[in-house]
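As you look at this complex, bear in mind that one protein chain is not there, while each of the others sits in place.
Residue numbering begins at 1 within each chain, and the chains themselves are lettered A, B and C in the order written.
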Amino acid sequence: MRKSAAILLLVLVLYWFTLSGYFDHTVLFVTGGLSVLAVVGLAARMNILDDETTPYFRFKSIGYFVWLFKEIVKANMAVVKAVLSPDMEISPSMFKVKMDHGTDLGRTTFANSITLTPGTISVEMEDGEILVHALLEEMTDLEGFKEMGVRSGKAVADPMNYVPKLAAKPKATKKRKGS
Amino acid sequence: MNPHVILRVVAKMLIPLIALFAFYVQFHGDFGPGGGFQAGVIFASSIILYALIFGMAAAKKAMPPSWVRIGMSLGVLLYGGTGVATWLLGGNFLDYTRFAPESTHAAGQHWGIFSVELGVLCTVACAMLAIFYAFGSRVQDLSDEDW
Amino acid sequence: MTLEIIQLVVSGAFLISGVFFVLAGAVGVLRLPDFYTRMHAAGMTDTLGAEFIIFGLMVQAGFTQTSLKLFLIAFLLFLTSPTASHAVADAAHHAGLKPLLGKFRAPNPAEVKANKVEKH
Partner (left out) sequence: MHLSPVLFLNIGLMAMLIVVAIAVVRMRSLFAIVMLQGVYSLLSAVWFVSLDAVDVAFTEAAVGAGVSTVLMLGAMLLTDRDVKPIATKQKLGPLLVVIVTGVAMFYAIGDMPAYGDGMSPANAYIGAEYIEATKREIFLPNVVTAVLASYRGYDTFGETVVIFMAGLGVLLLLGLNGNAGQWRAKPNGRNIAKNVTPPRKHIEEAEEKPKVKKTRKAAKPRVRKKS
């Protein structure tokens, strides 16, 4: 708790100077210091001082974000192509991806990465299972999820043991608009 | 287990940033857009976010209702008190130049505006929280099924 | 001088591609059949659309405090927009909204016309 308080303090000081941009103004300097201390105190009162609050500054995670951004661009292209083509052939499906990151932070990173990649949304998360809604057939590929899970686990330094599993096969209810 | 894991983790990251942003808006009101009214609402919204995720009881532990009640009136007192102080220093009500009559850079004005805006921050933040607490505590914590 | 031109071109390219993704997202929201699929299109606007526009502005601002602030905005968007999408999708799922599953194709305009004529 003391360690994360220190990290939070550092992050908030950097945040303050990023926002403020005044380095030589005495009043702003003093009030800035007091406000940072007040916010850390508030966070302590709220009981939110732990590793989940301050996951910033992990150099491993920078590489992950670069990789994730590449994935997002790729997925965006696929979705744009599907949406803008006159036929608009899509095959929405829902399935469960089972994975077990050790911590809530790892689970959140993984689920948010899924949502960030267009074409897949994490609809529900229960313990180790994420219910995913996918727009296109090529996005149900479990290998992709596995890679994302492993990488996101590494990015936030989780003890992780990943078991990809298609828990429920998507039901095909043939429905067509206009018919 | 709390079903809203993602919301909880992300809210935990955001709450300190929102709270500090409120103070930034407060103290940079002299240089850019901002001031006590905006800062008060932003600060209140950080606590409201906490209450929405962790429940009303936890929020009341972090920011007790008694603080809210005191802060609400303390802000008005600070504003009015600034006026009375200038009065006692021999000026008119809220005539801030009395704080530093000889200053060439209007330091008195700066101090007056500073303390007045602080009063506004106190009142606005606490009044918003008071209204939120009053409405929110009236209903017991809703379970997801009630929606 | 040349640096300025490069800056202009790069930021312009970012802005145009960002606007393209936002537009594609809007078209997707209008065309896609149900709530969950529409959320994919909406997600497109707030990931690549918004991020590319912010990157374009960052390139235009250069190495200044403004571009640091823009980076903060981009970071917050990265953090909050998937969370909001998840919250909305979760709420819809809890409320019992059934997703449309299986293969789906956009109806042919000619087919739709024929249907309408039959109904009349």
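As a convention for this text, a residue touches a chain if its C-beta (ideal position, glycine included) is under 8 Å from a C-beta of that chain, and two chains touch if they have at least 3 such contacts.
Just so it is clear, the structure is predicted and the values come from calculations on it, not from any experiment.
In terms of the touch definition stated at the top, the absent chain reaches B within the entire complex. Residues of chain B that touch the chain left out of view are 25, 29-35, 37-38, 41-42, 44-45, 48, 52, 56-57, 60, 65, 68-69, 72-73, 75-76, 79-80, 83, 93-94, 96, 105-106, 109-110, 112-113, 116-117, 119-120, 123-124, 126-128, 130-143.
Following the convention adopted for this analysis, only the chains that are shown with their structure count from here on.
The most central chain, judged by the distance from its Cα centroid to the centroid of all protein Cα atoms shown, is A. Ranked by the number of C-beta pairs in contact, the top chain pair here is A-C. Chain centres were defined as the mean of their Cα atoms; on that basis the chain farthest from chain B turns out to be C.
Counting partners per residue, chain A has 15, 19, 111-112, 122, 125 as the residues that reach two or more other chains.
Contact of a single residue of chain B with at least two other chains is seen at positions 6, 10, 13, 17. In the complex of the two chains, the chain A residues touching chain C come out as 15, 18-19, 21, 65, 72-73, 76, 79-80, 83-84, 86-94, 111-113, 115-116, 118-125, 131, 133, 135, 170-179.
Put simply, chain C touches chain B in their complex at residues 76, 79-80, 83, 86-87, 91, 94-95.
Listed in rising order, the residues of chain A touching chain B in the complex are 8, 11-12, 15-16, 19-20, 22, 27-28, 31-32, 35-36, 38-40, 42-43, 45-48, 52-55, 104-105, 107-108, 111-112, 122, 125-127.
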